[in-house]
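Encoded as structure tokens, the structure appears first; notes follow it.
A single protein chain has been omitted; all remaining protein chains appear in their positions.
A and B label the chains in the order they appear, each numbered from 1.
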Amino acid sequence: MVPTAHYVILSALLFTTGVVGVLVRRNPIIMFMSIELMLNSANLAFVAFARHLRSLDGQVFVFIVMAVAAAEVAVGLAIIVAIFRTRATIDVDELNVMKW
Amino acid sequence: MNHSFVPKAADMLVVGPETIVAAAAMLILLAELMPARISKAAAPWIAALGLLASFIPMTTTGISVRTGFSGMVVTDGFAVLMKAVLAVTGLLTIGFSTHYIKREDLDRAEYYALVLFAISGMMLMASSANLIMVFLSLEILSISLYVLSGFARTQPRSQEASLKYFLLGSFASAFLLYGIALVYGGAGTISLAGIANAIASEGAARNPVLLAGAGLIAVGLGFKVAAVPFQMWTPDVYEGAPSSVTAFMSVGAKAAGFAALARVFLTAFGDIKVDWMPALWAVAALTMIVGNVVAVAQTDIKRMLAYSSIAHAGYILVGLAAANQAGVSALVFYLAAYLFMNLGAWAVVILAGRRGEAGTEIDSYNGLFWRNPGAAAAMGVFMFALAGLPPTGGFMAKFYVFSAALQANMVGLVVIGALTSLVSVYYYARVTVVMFMRDPEPDAAPISTRGLLGVTLAVTAAATIYLGVLPGQLFQLAGLAQIARP
Partner (left out) sequence: MLSAYFPILVLIVLATGFALGALTLSHVLGPKRPNPAKSEPYECGMRPIGSARQRIPVRFYLIAMLFILFDIEIVFLYPWAIVFDHLGLFGLVEMIVFIAILVVGYVYVWRKGALEWE
């Protein structure tokens, strides 16, 4: 049986990967995928802790987080599509009508 | 999770206000089944009625402490007062939106539905007794606000504001969620009462996983209230989003964020406040300094008000950093006063602006007094209040916050607060000066005050002065804002 600590370390690594992705990448879709990675690393931590604590709570939270993430995806994609329709680019460095 | 739990009508009462508001929002969506002309005209009325109706469950529960849905939600004096603040914010938002969204060609019923959904999320946030509820309600309000800030969907600025808010907002939500996961691992539960018990009894207080989780939660919520160093999104989003949306979120999202911060940190993490008070102290000081100093350099009134809202987040954080009952009451009082003075100032921005978000440079307020004396006078009141000068609600709000901080022996923070308030007088006074002392541009036409927008202005100005002259009543109410200790 894999110890809980390993799952938590993996989730921390995934979370860090996500953070770095958001900070380094300049394509909103990739940035958004990195954010999804962060959310899912939290899901992994929830499930790992739930197994460790022998409680179902953590698993239920994951369902809720998944539903919320889906809502975020829909809104995020809608915003990106709206921008692409008027500008034909979505590079965040070119979104500079205002000071960034 | 306890499966033998049987929900009762009493559970619904705890989340009554947000349920009514969300139901009104869905009613607006369903009204789309009717011809566009009718649904469009009905939307603001449904929204206003829904917000008014939300006061019924608030008065029914009063300040009594009740929990609902197996302790997922709670209502107490603090929750009810915050919900009242949010409902009033919603009503005033409708007041200055009707004219604005027609002028900007944004007149769609969804606008009101989204405002109501956001308010229901904000209200739920004030009632959350479990961290997953905090996350859920934060997302309800955030997703509505992402869409609202991009509501002028063909305007590049609005799109840009929306994307920036969305990316940085969901980034912050992810921090919050990971913090919740860590707290779950450290305390074995994420109900606020359970965390407090774990910290008190099992010595989880020194558990690094739990402390790291608490830190990440503070980061996520700090982003929502625009506390430095998580404020970088604020100026761009506030400038780019439609003015009425900016006004709404500058008060609503802030109130909700502070409601959650106060409840989470004073109940769940109340016993380890020695650990987080210094951090909050530093964040509050930084927020006041950065917000006020950078605001001085702004030439666009929307950006100036954005930095001003960061600065005010700093003052409210002072009340939170005090971590005592006086601080919580002062926080509620501050938000109530801030709601009137800030929404009032934005109402003037909306009135003085022109189609296409034009006329937001501070220079275009030159001689506003000669173009519309009433609006200029009201703006003068709001600027005085935001600067914290007597006899306005802004002065009393700062006074209460600082006295709470003095009770907690935070003299340094009070000194920083007083000094930064002096700085703020400079940039608020500049707006007042150009309105009254300069001549209007030769081609500037007089501005007429239109129906509902005029009423909103009058109400906010009157309330701002009332709270400065006779603050006793609201202060008594704010004294009832007790957070139920689990």
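By definition in this document, a residue touches a chain if its C-beta (ideal position, glycine included) is under 8 Å from a C-beta of that chain, and two chains touch if they have at least 3 such contacts.
Nothing here was measured: the structure is a model prediction, and the numbers come from that model.
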Q | Residues belonging to chain A that touch the chain removed from view | A | 1-3, 60, 63, 66-67, 70-71, 73-74, 77-78, 81, 85
Q: Spell out, residue by residue, where the missing chain touches chain B.
A: 3-4, 6-7, 26, 29-30, 32-33
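Here, only the chains that are shown with their structure count from here on.
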Q | Parts of chain A lying in touch with chain B, wherever the complex brings them together | A | 8, 11, 15, 18, 22, 28, 31-32, 35, 38-39, 41-43, 45-46, 48-50, 52-53, 55-58, 60-61, 64-65, 68, 71-72, 75-76, 78-80, 82-83, 86-87, 92, 95, 97-100
Q) Once bound in the complex, which stretches of chain B touch chain A? A) 1, 132, 135-136, 139, 143, 146-147, 150, 153-154, 156-157, 159-164, 166-167, 170-171, 173-175, 177-178, 180-182, 184-185, 188-190, 235-236, 239-240
